[in-house]
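A protein chain is absent from this complex, but the other protein chains hold their places.
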Amino acid sequence: MNPSNVLEIKGLSVEFSTERGRLPALRNVDLAVPAGAIVGVVGESGCGKSTMIHSIVRLLSPNGRVVSGSIHFEGSDLLGMTEPEMRSIRGDRISMVSQDPMISLNPVLSIGTQMVDIQYREKLDKSRKRARAVTMLQRVGIPDAAERLDDYPHQFSGGMRQRIAIAMALQAEPSLLIADEPTTALDATLEVQIIHRLQELQQSMGCSILFISHHLGVIAELCDLVVVMYGGEVVENGTVRDIFHRPMHPYTQKLIECDPARMVEITRVQPTIPGEVPDLARLPAGCIFSGRCHLAFGKCHDQPPALAGQDGGHRARCHLTDPGPGT
Amino acid sequence: MKPLLELENVRVRFRTRSATRAWLAGIRDPFVDAVHGVSLQIAEGQTYGLVGESGSGKTTLARSVIGLVRPNEGSIRFEGRELTGMSASDANRFRRHVGTMFQDPVGSLSPRMTIRTLLAEPFKIHGLGNADLDHEVRRLLDLVGLNPNFSNRYPHQLSGGQARRVGVARAIALNPRLIVADEPTAGLDVSVQGEILNLLGKLQEELGVSILVITHNLNVVRHITDRMGIMYLGRLVEQGPTREIFRQPRHPYTLALLSANPEPDPDARINRVELHGEVPSLINRPSGCEFHPRCPFARKPCADEFPVTRTGGDHHSFCCHYPR
Amino acid sequence: MREPSPATPHHATWRAVWNSLKRVLREPLGAFGFFLVVLVIFSAAGADWLAPYEANKIDIRAKLQPPSGAHWLGTDQLGRDIFSRVLVGGQIALKVSLVSIGAALLIGLSLGLVAGFGPRWLDNLLMLFFDSVRSFPTVMFALAVVTLFGPSLTTVMIVVIVTQIPIYGRMVRSQTLALRNAEFILAERAIGAGFIRIVTMHLLPNVVGPLLILASMDIPFVITIEAGLSFLGMGVRPPTPSWGTILNDGYSYIYNTAWPVIAGGLPIIITTLGFTFLGESLRDVFDPKLRREM
Partner (left out) sequence: MWLYSFKRILLGILIIVVSVSLLYTMIHLVPGDPVKTVLGPRASPELQARIHEKMGLNDPLPVQVLNFLGNAATGDLGVDVFKNKPVSTIVFEQLHHTVFLVLAGIGWAMLLGIPLGCFSAIYRNSLADRITGVISVSCIAIPTFVVAIYSVLLFAVTLRWLPAIGAGDGETVRSYLIHLVLPAFSVGLGWVGYLARLVRASMLEVMGETHVRTARAFGLTERTIIFKYVLRLAILPTITLLGMGIGILISSAVFTEIVFSRPGIGRLIFDAVTSRNYPVVMGSVLVTTVLFVASTTAADLLNGLVDPRIHHRGHE
């Protein structure tokens, strides 16, 4: 493991057992989050983003199972830890903000109670913990934080609830924050407010962020490094400029092309990616994207490409950019 | 150009409490204005985009156009004929000329019906049951680019994009003059969004329909609409030609909304107008210009006086004391 | 490419029923429940020619006999063959539950639709009615009705119908309210579908399934009420056999012999267990929320 990385995932494969058989939701996923960096994960629905973050904190639903691979966090393998060891990391060293603020807080406990509860590791009395909670709420921009500490989640708007969720996640000053589409449920003007707040807090605390989103604009604005996922695989990773200015994988190229915000010229015919996301129960033999790729050639349909490129730098899983061994 | 659809001063009020409850709580006017004083026109063959954040009243406005919500004031004219206060049978005849698409691609299809039944339904409802329905169903599926054997499937067996195509097919089944599309791209992946937008564009070219698009996605509006309107707290704060508004937004809210749209380019430098606070509740509308508590450019008169609507050339109008 | 086959909705419905039945039978408890229910239905339907004796034939000399080859479940205090009485009693219990649940379903469905679609005041009025009937505990209500009309099978059915109406009515109402503003209903209204079309073609198909499952789970409850009232002497009039009267007769002689009591109680237990197990697994199969848990 590279010591400058907070999180390093190597060869992670995850399966779900369902009525339709075993679904390989993640296959051979590599990902690294350097200390102090914001890493964005982009991908469309069903690409395995959520499965990946649930594997990191080891909260996969009961029918999911890690088949192979390792997840190293600050030097130790998370997959090899006992449950109490893992619990001591959750919420303290790694914390999470989830997608829908309306359902991610307990509805019958006041936010003060919830924020005090998550500080159970600290040896402080309750009033000190409450004071810390107020400070944190102020930092994320909750007006009248002290007066509202005993309010319940339903008394806050969606944007406020997401701020509270961020405050809770950053309370313990974790070294890694996993943000799972934290602004998808919010309106555009609120989205901007919250992203900026997140950026400020990240800079002042110096933590790393793993930021999951399908919104390319947000990724481009916020992240330093970007990982592109498709059908349960990492198809490309690199710096934000690599990905947006020099995309190598045809999927990445198409995805960026498809974003209507990208197009300077107004056009009535939008670019699209024809075809459908592959069915996990019947994966193609070759490249996962071959069925929809406009550049696919013979080899693509029967040989899966490897993730290749500069080590630790810009890499793509494509036969076009990686001619393969022996050539 | 002759307007196909004309809205004048439309106001839709919703009851917030029952009469007895309001009386108990001492509220004299237990209503909110979900839509207030909205006037707009859509010409034949034109695409109009209605933009706004959640709670801005854009969906309510669309529902009043298709007759699901009855406006309390104002008039809605379709091909010059007044729709408000129309008899039920006249309203039904009018519905033949308007196709509707709802937000949820799968949820807006009746779950226990096959696609075939769903597509044949408009014909049956409007007394065209003796048409060759199988032929019509195949024609519609073909038109929206779906394989004919989809007709035996049920809505939950479709992907979001496919269900959306069925929604489009239903909307155009009776050759309408106007399509009202509420968030046509909601819940779809970027790569599929384009397909639906292209489909709408193609159909518009072939059939010459007008489209009213309701969305929060500015990118969609920018590419497919001719004119657009921006709603805030139930009012239309700015409207005009789409190019014009994107080039030079005049209302500060429009400006904030446009700049809140992050570009997929790490080097794009955005002069962002950031708003304070959150959208106020409809029950407590701010005084004066209703945007002033959040407006970064607000000055003294903004808090007291309601701004008049001004026009800035080419039917570009905005409702602000100090337009940009 | 294959021509689209003109699959009728009926086709699909039967296939769906068959598929769910297969899923029910795969679970041991579901299969057990199904077996018991089939057993009960067959024995009730065939009671007339399965019963070895005439159910009311008195033979004082052979009273209170333990089970034997001649009397499989023994005889009661009047020497009547308990096995025959149990079979005929089952017929009555099933008839009462099917007829009264059917009637309650129809009335509840209509009232629920009226409450869901009607004006606010009517909704409030119906809800008040539902709540009032429900707050009249079933047994109290039964006793009150018996005071008025005297004990009879009709009384039992009236009691069941009136007490079940609010349950179905409330459920249909809440479903209707939830679906009334569902997007697919709005979409139908937008293309001009009339009220009757919306209710019959779009609302009912989505309400009836859960309602039938609920109703099937009420069958044991109704059988219990019938047996209970008959046990109290407020249901079926003697000498007509009912599981409740068999139990009551036996209870008077419980210190003499245990057989009549056991024979009267077992069919009740078998039937209620069968219907409950079957209903539970039907609900598991149909309720996707529970299935996801598995």
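The first chain written gets the first letter, and so on, giving A, B and C; residue counts start at 1 in each chain.
In this section, a contact is a pair of C-beta atoms (placed from the backbone, for glycine too) under 8 Å apart; a residue touches a chain by one contact, two chains touch by 3 or more.
Please read all numbers here as calculations on a predicted model, not as lab measurements.
Listed by label, the shown chains that the missing chain touches in the whole complex are A, C.
Contact with the chain not shown here comes from a single listed residue; of C:Q91, C:T224 or C:T245, that residue is C:T224.
Among A:V14, A:L31, A:I71 or A:M96, only A:M96 touches the chain left out of the display. The chain omitted from view is touched by exactly one of C:Y168, C:F184 or C:F277, namely C:F277. Checked against the hidden chain, the listed residues C:P137, C:G209 or C:P238 yield one contact partner: C:P137. When the full complex is taken into account, the listed residue touching the unshown chain is C:V146, out of C:V37, C:A51, C:V96 or C:V146. Contact residues of chain C toward the unshown chain are 29, 128-129, 131-133, 135-140, 143-144, 146-149, 220, 224, 227-228, 231-234, 247, 251, 254-255, 258, 261-262, 265, 268-269, 272-273, 275-277, 280, 289, 292-294. Mapped onto chain A, contacts with the missing chain fall at residues 57, 59, 87-92, 95-96, 98, 100, 103-110, 117-118, 120-121, 152, 154-155, 165, 168.
Keep in mind that, in the parts below, only the chains that are shown with their structure count from here on.
Distance between chain centres (mean CA atoms), chain A to chain B: 32 Å. The distance from the centre of chain B to the centre of chain C, each centre being the mean of the chain's C-alpha atoms, comes to 49 Å. Centres computed as Cα averages put chain A at a distance of 52 Å from chain C. The multi-chain contact residues of chain A, meaning those touching 2 or more other chains, do not exist; every residue touches at most one other chain. Not a single residue in chain B touches at least two other chains. On the side of chain C, the complex with chain B involves touching residues 1-2, 4-5, 7, 9, 12, 120, 182-194, 197, 201-202, 205-206.
Considering their complex, residues 44-45, 157, 159-160, 187-193, 195-196, 214-221, 240-241, 244-245, 254-256, 258-263, 266-274, 276 of chain A touch chain B. Contact residues on chain B toward chain A in their complex (touch as defined above): 53-54, 159, 161, 189-195, 197-198, 201, 216-220, 222-224, 243, 256-257, 260-268, 270, 272, 274-275, 278-279.
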